[in-house]
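Right, I'll just put the structure down here and ask away after.
Left out: one protein chain. Kept in place: all the others.
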Amino acid sequence: MADQQFNPSILGFLCNWCCYAAADAAGVSRFQYPPSMRTVRVMCTGRIDPAFVLRAFVEGADGIFSGG
Amino acid sequence: MGKAMNHREGSVMILGGGIAGIQAALDLTELGFYVYLVEKSPAVGGVMAQLDKTFPTNDCSL
Partner (left out) sequence: MLTNADFLALEGTAGNFTATINLRPRYIDADACTACGLCTQYCPKHHVDPYNEGLAITRPIHIDYAQAVPATYYIDPSSCLFLQHETCQICVPVCQSHAINFKQQPEERKLNIGAVILSPGFGKIDPKTLAKFSYGKHPDVVTSFEYERMTTASGPFMGEVKCFSDGRHPKRMAFIQCVGSRDIGCNNGYCSSVCCMYAIKEALVTKEHDPEVDITIYYMDIRTQGKDFDAARERAEAIGVKFVRAKVADVTPWENHLQLTYATLDGQHKFEPFDLVVLSVGLESPKDAQKIADITKIDLNKYDFCATDSFNPLQTSQQGIVVAGAFQGPKDIPESVTQSSAAASLAAASLKAVRGKGVEMKIYPEEQVVAADDEVRIGVFVCHCGINISSVVDCAAVANYAGDMKNVTFYTENLYSCSQDAQEVIKKKIKEHKLNRVVIAACSPRTHEPLFQETLRDAGLNRNLFEMVNIRDQCSWVHAGEPELATIKSKDLVRMAVAKARLIQPLPEQTVPVTAKALVIGAGVAGMTAALNLAEQGFDSVLIEKGDGIGGNLQNLHYTLAGDAVQSHLKTLVDKVKQSKKVDVLCNAELVQTAGFIGNFASVIASGKGKARVEQTVDHGVIIVATGGREHRPDKYLLGKSKKVVTQQELEKQLAGKAKTRAPGSIVMIQCAGSRGDDLNYCSKVCCNHALKNILKVKEINPDSQIVVLYRDMRTYGFAEDAYLEARKMGVVFIPYEVDLKPEVTEKGAKVQVRFFDSIMQEEVTMSPDLVALSVGIVPDDTDTLSKLLKLPVTANKFFLEAHVKLRPVELSVSGVYVCGLAHGPKPVDETIVQAQAAAAKAAIPLVKGYVKVDPIVSSVEQDKCIGCGLCVSLCPYGAIVMQKVDGKRKAETISASCKACGICAAHCPTFAISMGGFTNEQINSQIEAFGATGDR
């Protein structure tokens, strides 16, 4: 294990108006970033129930990204 | 040569289907008018459809 690179599995909750837009902008400007995050679009990070975060850890997430 | 007469009350003709013509057409439709958008080329869009990005935000133009 020690010689293997740590490749985290990250779940991201992205606000439609800012962070999701920023992810679009990153795409339009072709910024390259590691493909280790999966995303859930929400209309606002206010929607994120703490239970969602706990649930994601249960499902095997190594980290949670909340962008709003 | 075929001939047809179009008669609609409250209609506006817009000459030129570039970004200006398209926007005027959309607004007029929403304001309750029938629009004839007359464009000399085979598709609407004008020059903006040829652009890559737009200044200064570099948004996609299409």
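First chain written, first letter: the chains are A and B, and each begins at residue 1.
Note that in this section a residue touches a chain if its C-beta (ideal position, glycine included) is under 8 Å from a C-beta of that chain, and two chains touch if they have at least 3 such contacts.
All of these numbers come straight from a predicted model, not from anything done at the bench.
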Chain A residues touching the omitted chain (full complex)
9, 11, 16, 20-21, 23-24, 26-33, 35, 38-44, 46-52, 55-56, 58-61
Omitted-chain footprint on chain B covers residues 1-24, 27-34, 36-59, 62
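Here is the rule we go by: only the chains that are shown with their structure count from here on.
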Quick check: how many Å separate the C-alpha centres of chain A and chain B?
40
